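For this depiction, one protein chain was excluded, whereas all remaining protein chains were kept in their positions.
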């Protein structure tokens, strides 16, 4: 047969299966997003629409790929951690990386108009790239996320200071940069407080700490509204109903939240150089997640001390209406679940903006991520 | 500084630079497109909207990445060939593969509504995956594309026969499959002609031969309309004009073309087992490319004998208004070219549906692809 | 300069650094050793000279490369386990594998005549190949060595039965193979006992269990004779003394030892299918290690029950006169240590033939192998 004459070219394909029984971390990054955010007038230093869109796209990835344990996003990047024992695509690197990047990109463009409601689609197609990194032990996994969140802290404090100097202080970008050159975190904090009446530690945690996606138990009495409508199964399904309804945006909520800066109680330690103490100094304030598609309302929790106990109190939060049962893993993406079945669902994707630097997270809500997997998975 | 404490995790990243001075082939594939095409009522066996959208997305990739020499698409897959000397992202595999996949996916969702005009966006975000394969020599490159086009021939002939039996012949899918089991190409051709009055060789070449994207000279007197508006530079640029105009669709043209099947002149040899002779038997018929965004009209060329000479006759075709000069490569994606500058442009991305099996193509229009690169590139 | 004109070819070299913080296992195998052993009239089923030469070569490897924690040898193969944190040659795979293979091969040829005393050198140069495998966790490391030792058990029981049938029973090889076909371990054990008066479990442990090289404490009062003279530092050092003295061989001892098979006390369970129970059934008998170069005398330990306590009793065994201090690691191969310094030495390479299947070993003498490494090594 003629086909076989050429088919030898397949033999040039190489096997790129990744080492077994190590964590697989896929990180995606926006390409040329400095230009992209400028072209679309992203608010500075943070555009809540852009961040929420990133988070929505990441949730889609996590919804589709059940072996992702946790994801963390900041700026134009997102990191996804797969469990050690994942056998997704037989651990083929190109397949996994390209699927994550494609899914994320697809969702970003797909949901664009739900967040940027005045623009049908971006001015041009945005692009992300990605790569996989293997981490053998829990130590590196913790340190990886600490590395990214430390980066968030540093960048956001700099950007907040920079744009305060430029937009409120009237400095040129060059002058602002010169002003900040050589300053440490404490000095930037003080400058923001004394010159711009801004208590940095009271700014939305989403800006200061990035976004963490976790797989957690969803309270049985959660509102149906809490369901994030993701891929096909949450759509009405009838082919006649081909127009996807775009819920009204509620971005104004955010603005309110981001301006709830109050008097600085204490200038506090540098959140980066003293990440552990920050957690106890209680300056982190979760913001309202205004997710127009999800119709999710996460109550602003102003009482910092109750932050860690929220999950036990059944408060609303962003959740993903999938249950991560073993069967689902086998079944793959998107069975046909109905929103009305929500009551029986157990686990979903939850978004929060908390400290993942330090042991507190990993012994608490993050414990399931680094828990040993069953031996039988190894000796399959 | 706190950051450095964690930064060691970067050292777990591995170097995935691909071997130098070999062709890099990136192939992307739709994930679950059987389901995707069913969910969106794609026409069987070929949906011209879907194919055109694929082609448009591929053109975006080729527009952005100047080192791609040729691309070939069929069904839900597309192959992109980078020149041997490409140093894109220092030849890092993950970076190249993920960028191609992301860009393709992004464009597919972005331009969806321009082709599927009755649906704002797909029912759910489509996903592609990708991989890179290295080919050291011209022999393998030719055979690779022959392999893919042979696949197109085989699949399309089968699908055309299958759906004729099902949709026109009233057979069940199972019965249709049984009927076709064990038949060769000639038998399928004859069945289509005698039972369904279909001369397979007169069906649109885009269906039978897939789509080939080439970098070719664009005639100086080409209509301004021939410019394919791709990424930012072709947009008006004013931030106030944020709504992208969607040109009126002209999909009806296609339907007309696809029905221009006429009397079977000769049943002819199996196009796969005799790929060379097919080129001379002249049964290939280019179809009208109805590309609503591009506003491109490619005249149906019914005279098969003139097929190879078209490029010298200045006929309109799909072109991409970029010139692939050395400067552009350095400049990277998307400078600020104006459509009015088109006259001085020399090269663009041209789409056609021709035989790439056999030497004829590679000594003709494809000669630049396998031409030796300058030695200095090697010894850089 | 002219040189630089060609030096670009170096850029085709690829980075083959192995993932950090995982165990590196290098296994070497003899090439064509079936033929090699036949050409040199190796005794069947085991040639003590050949095994001792393998063990000697392995000790040389372990002596030179301090990051090797444990080695295991059987037949014509040897496995070397590097600690997770090794940074030998920056973990470059080719460098590590080729060095281990070269060192082993070199020592095998170098010490040949010390074991095969009637032949100056082999009839032709023997060859080994090698490969590296990464193991992320202690579970796999244990299972890897269990896998190799189970292989030893199975092969040696088969070979012992086979050669008994051929050499003592007078069967043709073909008939012997047919006779053994389909038999399990228990049946082979019984056949050996009833037909050939051989209690398999009393055969030398070196044959049944392979050889384990460990880094262990050497008693301070150990005889100077216990030092294994390995690479340059143990040589007199004076360049005039260029002739390496070859100690008188004591291979006759072995023959005696290998014939000390006595009455079968219990046929016992299959040592492979019941590896744990075997350890308690006490059928393992260490053999005299007759190592002519090493001048080592390891007392035959006939009392199986005292096997595990030997190390505390100061009995002589094969040891390697190096101390694996941190300085040594930094200094690299072969400083200039004097045999007279032996008294202050702490650790050396010890050889034994014990069960490494089962937890007993790993919680006892092997505990240091899987002990967690200090965190600072990770975050270097």
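Going by the order they are written in, the chains are A, B and C; count residues from 1 in each one.
Heads up, the rule we're going with is that a contact is a pair of C-beta atoms (placed from the backbone, for glycine too) under 8 Å apart; a residue touches a chain by one contact, two chains touch by 3 or more.
None of these values were measured; they are calculated from a predicted model.
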item	value
Chains on display which the left-out chain touches in the complete complex	A, B, C
Contact residue for the chain not shown (choose from C:41, C:87, C:359 or C:373)	C:41
Among C:144, C:163, C:207 or C:361, the residue in touch with the chain that has been omitted	C:144
Touch with the omitted chain, as defined above, among C:68, C:81, C:107 or C:370	C:107
Where the unshown chain meets subunit B, residue by residue	19-22, 84, 134, 136-137, 139-140, 143, 375, 378-379
Subunit A residues touching the omitted chain (full complex)	5, 8, 11-12, 14-15, 17, 19-21, 378-380
Subunit C residues that touch the omitted chain in the full complex	1-3, 5-10, 12-14, 16, 28, 31-32, 39, 41, 60, 64, 93-95, 97-99, 101-110, 118-135, 140, 143-144, 146-147, 150-151, 154, 231-232, 235, 239, 242-244, 270, 272-273, 275, 333-334
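Simple rule for what comes next: only the chains that are shown with their structure count from here on.
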item	value
Chain with minimal offset from the mean of all protein Cα atoms	A
Rounded Å distance between subunit A and subunit B, as computed from the means of their C-alpha atoms	34
Intercentroid distance (Cα basis), subunit C paired with subunit B, Å	59
Whole-Å gap separating subunit A and subunit C, where each centre is the average of the chain's CA atoms	51
Subunit B residues counted as touching two or more neighbouring chains	5, 8, 12, 14
